[in-house]
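Notes follow the structure.
One protein chain is absent from this view; the other protein chains keep their places.
Take a look at chain A:
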Amino acid sequence: MRAFATNKMQTKRTIFRNRWLPYLLLAPQLAVTLVFFLWPAGQAVWQSFLREDAFGLKTTFVGLANYTRLFDSPEYLNALRVTLVFSVSTAALALLSALLLALALDRTIRTTRLYTTLLVWPYAVAPAVAGVLWWFMFNPTIGILPYLLEGLGYDWNHALNKGDAMALVIIAASWKQISYNFLFFVAGLQSIPASLREAAAIDGAGPVKRFFTITLPLLSPTTFFLLVVTVVYTMFDTFPVIDATTGGGPAQGTTILVYKVYDDGFIGLNLGSSAAQSVILMGIVIVLTVIQFRYVERRVTY
């Protein structure tokens, strides 16, 4: 895993004899990118400057009107806020739990094949399935968790309570990403030489101090990489989770940006606005990726 993460960051130069061979080798990848990304992306950008009437009969060019409208719309601003809460909480939960699990593994690396395998399984579960699983477990009438919560005096109902709904989607979304983060954290921890922690132990640092002054700083490139990956995940790949659990509700309480794109475009059939929203999302992910590559190239390796 680690090797994968760092190899990507090094530049390797290979000399090709034939001038056209490199292009030929890239062609399938480029074709896929073109057909499945650039073409629809271009469509979306174009679409975001247009407005269709309610019956889809007439299309007019409206310039940036779709964008300006968005930022005047309380629903869109709500979706932005919901996304912020959702992304930050999911990322925090997914990173922290993964780190704790990885630390637990790192202490006893020998006997833990099973542990690792079990922890990796959730990653193989489709997001929608994960969503349904959690939906069942949190179902107010048949779920086990509301039953237990009731024992503690808490009346769980994510169909009515926005806070409960948000908690549900955060848990369901981070559960899946924990496996992925866990693997990277394990690799990151293993790449820190044991002698560093031993030297710190001799230097009078207890386990907690060692963690905060040695392990965590040395793990920061991994953490940063995972933070960006997880944020991108929460903003884009969590659509099935939300769709299968809360459907964006109650009262838009869990309608994140990507869900609103779908809601406005496919349910509300407001294609222009939906396109403008996806262009904004695309902008966000491009910015995140650029930050990622800049940062990663500069100070990932110690």
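In this section, contacts are C-beta pairs under 8 Å (C-beta built on N, C-alpha and C of every residue); 3 or more make two chains touch, one makes a residue touch a chain; residues count from 1.
To be clear about the criterion, contacts and distances are computed from a predicted model.
Looking at the choices "Sarcosine oxidase subunit delta", "Sn-glycerol-3-phosphate import ATP-binding protein UgpC 1", "2-aminophenol/2-amino-5-chlorophenol 1,6-dioxygenase alpha subunit" or "Succinate dehydrogenase, cytochrome b556 subunit", the name in the UniProt record of the chain not drawn here is "Sn-glycerol-3-phosphate import ATP-binding protein UgpC 1". Note that of A:34, A:64, A:100 or A:196, the residue touching the chain absent from this view is A:196.
Within the full complex, the residue among A:81, A:209 or A:294 touching the omitted chain is A:209. Although one chain is hidden here, its contacts on chain A can still be listed: residues 193, 195-196, 198-206, 209, 213-214, 217-218, 302.
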